[in-house]
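Please read the structure below before turning to the comments.
With one protein chain withheld, the remaining protein chains of the complex are depicted in position.
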Amino acid sequence: MATPENKLAFDGGWDYAPAPESTDHARIDKRYGLFIGGDFVSPEKGRYFDTINPANEQKLARVAKGSELDVDKAVKAARKAYAGPWGRMKAKERGKYVFRIARMIAERSREFAAIESLDGGKPIRESRDIDVPLASAHFFYYAGWADKLEYAFPGRRAKPLGVAGQIIPWNFPLLMAAWKLAPALACGNTVVLKPAETTPLTALKLAELIADADLPPGVVNVVTGAGDTGAAIVTHPGVDKIAFTGSTGVGRIIQRALAGTKKKYTLELGGKAANIIFADAAIDQAVEGIVNGIFFNQGHVCCAGSRLLVQESVADEVIQKLKDRMETLIVGDPLDKNTDIGAINSKMQLEKIDSYLEIGQQEGAEMYQSSVSVPKSGYWCRPTIFTGVAQSNRVVQEEIFGPVLAIQTFRSFDEAVEKANNTPYGLSGGVWTDKGAKIFKMTQSVRAGVIWANTFNKFDPTSPFGGYKESGVGREGGLHGLDAYVRLEA
Amino acid sequence: MSLTAVSTTARLPDLSRVPAVDEVGVNERVARFQSRSIKTTAKAEALRMILSMIDLTTLEGQDTPGKVRQLCQKAIHLHDSIPGLPHVAAVCVYPNMVAVAREALEGHDINIASVATAFPSGMSSLEVKLDDTRMAVDAGANEIDMVISRGAFLAGEYAYVFDEIAAIKEACGDAHLKVILETGELGTLDRVRRASVLAMHAGADFIKTSTGKIQPAATMQVTLVMLQAIRDYFYETGRMVGMKPAGGISTSKLAIHYLVMLRETLGQAWMTPEWFRFGASSLANDVLMQIARQATGVYQSADYFSKD
Partner (left out) sequence: MVAAHERVPVAKTYKIYIGGKFPRTESGRYFALEDKKGKVIANVCRSSRKDFRNAVVAARGAQPGWAKASAYLRGQILYRVAEMLEGRKEQFVHELTIQGSTERQAQREVDASIDRLIYYAGWADKYQQVFSAVNPVSSSHFNFSVLEPTGVVTILAPNDSGLIGLISNVAATIVGGNTTVVLASEERPLSAVSFAEVLHASDVPGGVVNILTGFRSELTEQFASHMDVNAVVYCDGGRKVAKTVQEAAADNIKPAISRRGVDWLSDAGASPYLIRDTQEVKTTWHPIGT
């Protein structure tokens, strides 16, 4: 469609000057211990690891590497709090503590946002406008449930499970902590939380906040570390429930490890969502939906719309508009308020993404990247699309977890459904059409836990989230998210 | 000149092919533009660009030659105590004030825009509208801001609206034609999009949101939809069409948001007074105050900037 004469130009001319968010208000200690029993304590084996800023590869802090001994201490502290003050507390009082956490996060939101972007690489616009406010909102939402659980489970009495072990990922460090902690606490459980190895800081700041909020010691414990720390939580006999968000591979290992135990579990795993655009869609908003679907948070999103299915008759138009839109995406300093795509979270993740860029090209797909310049140090990936891909290609089948979109076309409704569902995953899906009846038919046909119709990547504390098939077990958020943290008695 | 004679040169497009618009999605996109942080050098550049894009406007029943002369002086001398400021793009007046403006702007590179076609309602015959247009052009207007027949558009008489625009375009001769959609009366963004497509195909050089007489006037939402229509028309034909949001843009901050939107929707080629205008009466002074503040570091008072 585009000829040299009718090509838009986004380079040159008026440009945005750097607009860095100040970090004066963000306090990061040189070294963090483990938050156990209400205090920060040194790890038993005295080991620490660095957490770095992925945008410049510089060290931000030393963080304790929790061992089995530390996990055991944390579980015991959690058990003590469960058997003691937290377990005995009236539900409405418990709720007030959770409300308090919500409010205090809002008060310190600028600090949390800055640290989230420093430690994880995500743009400050997102940590400021999405991650932190949503985290606060999650606590506020679940706080109110604490003394109303009898209305959530008709005909049943909801009892807490005990000690919950919660293992969270690096893509939304604070928000995932909130997703896990808020319902667990509201339902009366105590918690041992393990943040991801590459992004421990906001969970540790949250631990500080929780101490300031005066929660009884041991109600929330934060043990930092890597995979083996997580494994120690999963296998600890004193844990009653495991909540995990992360890759399907690790989820499978956890599910196996829990086999034969009485531990309940919820798993929120990978995805390869189809974002389906029909010819009668509001095309310009659909293009925004594609952008939000795959480039939000550098594509480090389990529910990312990483497969675009576009109806053949509008495919050229959509791709041209998408390419022009990609030219306006700013990649760079996560702390710059104008940055759209920040740093890739870690070197390891960047290598994985880069390997898929290789694979995609080897498979014969055509790769297109925006012309944006990226900084020299740090981990970066330009927004990328693959066209000419087949359903059998690995870039269509496998979760890349980066700003990489595979584009396929379809002709009929049934073909779109078939392609959308032809995946082991089932976390989310997108549908774009101006026809109401078609929306409902499509939302019923796509096998996924969250369907965004004429929108994408929207989150709210009241809205359940979680997947079908290999995308996981259970829901987080909303009324349905309470299930994960209660045992129902007749 | 008959309507049918015109419609053979331009064809009414198939409006059913105009893409749908989702209001919530538009609001979200607009919020993203508003979240851009434009500071320091980017802001300085933007403020000057905004001044150069202003159609300094007076469109009141009480307008007199004296008022129009003052406005023209303001257009030439925005704020002489700050050297090196650009002048505005045009002054915008009623047809019977065009001659006054022409005389007042003699020797200056400032365009004279005149509203026409039974502005602001457009509730008259085509002949009256054509006469109105010719009168303004003959008096020296080099830009004509016409209004579309909203009643006919809402009644689905697209061919009528189309032919009317095409006829006015012809009457404009060399003068640029800005077509005012009066989006505040169209009701939905879908209609804004369709009206934009219709106007461009009928020959509009610019499409413009509002008369300023109806609320809401320009909003970022309708402007975005119109910019996207311009982009699609450009993709399709290679012809650039200009954009003029008018009414309700009175602060620098808001005007900068519009520039961000323009930059990210149509790109750099449109970022000149040739292709983008602000129809505004009080915006210029707010921009001047911002420029002064950037220069002095001190927040300004309106009392230090001439009203017109």
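By written order: A and B. Residues from 1 in each chain.
As a working rule, a residue touches a chain if its C-beta (ideal position, glycine included) is under 8 Å from a C-beta of that chain, and two chains touch if they have at least 3 such contacts.
Nothing here was measured: the structure is a model prediction, and the numbers come from that model.
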item	value
Chains on display which the left-out chain touches in the complete complex	A, B
Selected residue (touches chain absent from view) among B:23, B:157 or B:170	B:23
Touching residue (missing chain; options A:54, A:169, A:251 or A:402)	A:251
Absent-chain interface as seen on chain A, which is shown	137, 154-156, 248, 251-252, 255-256, 258-260, 267, 269, 424, 439, 443-444, 448-455, 458, 460, 462-466, 468-473, 475, 478-480, 488, 490
Interface residues of chain B (partner: the chain not displayed)	22-25, 27, 187-190
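We take it that only the chains that are shown with their structure count from here on.
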item	value
Whole-Å gap between the CA centroids of chain A and chain B	44
Chain A contact footprint on chain B (complex, rising order)	19-22, 24-26, 28-29, 35-43, 45-46, 49, 228, 231, 234-238, 259, 263-264, 266-269, 271
Residues on chain A engaged by chain B in the complex (per definition of touch)	1-3, 5-6, 8-17, 19, 125, 129, 280-285, 288-289, 317, 320, 324, 328, 337-338, 434, 454-455
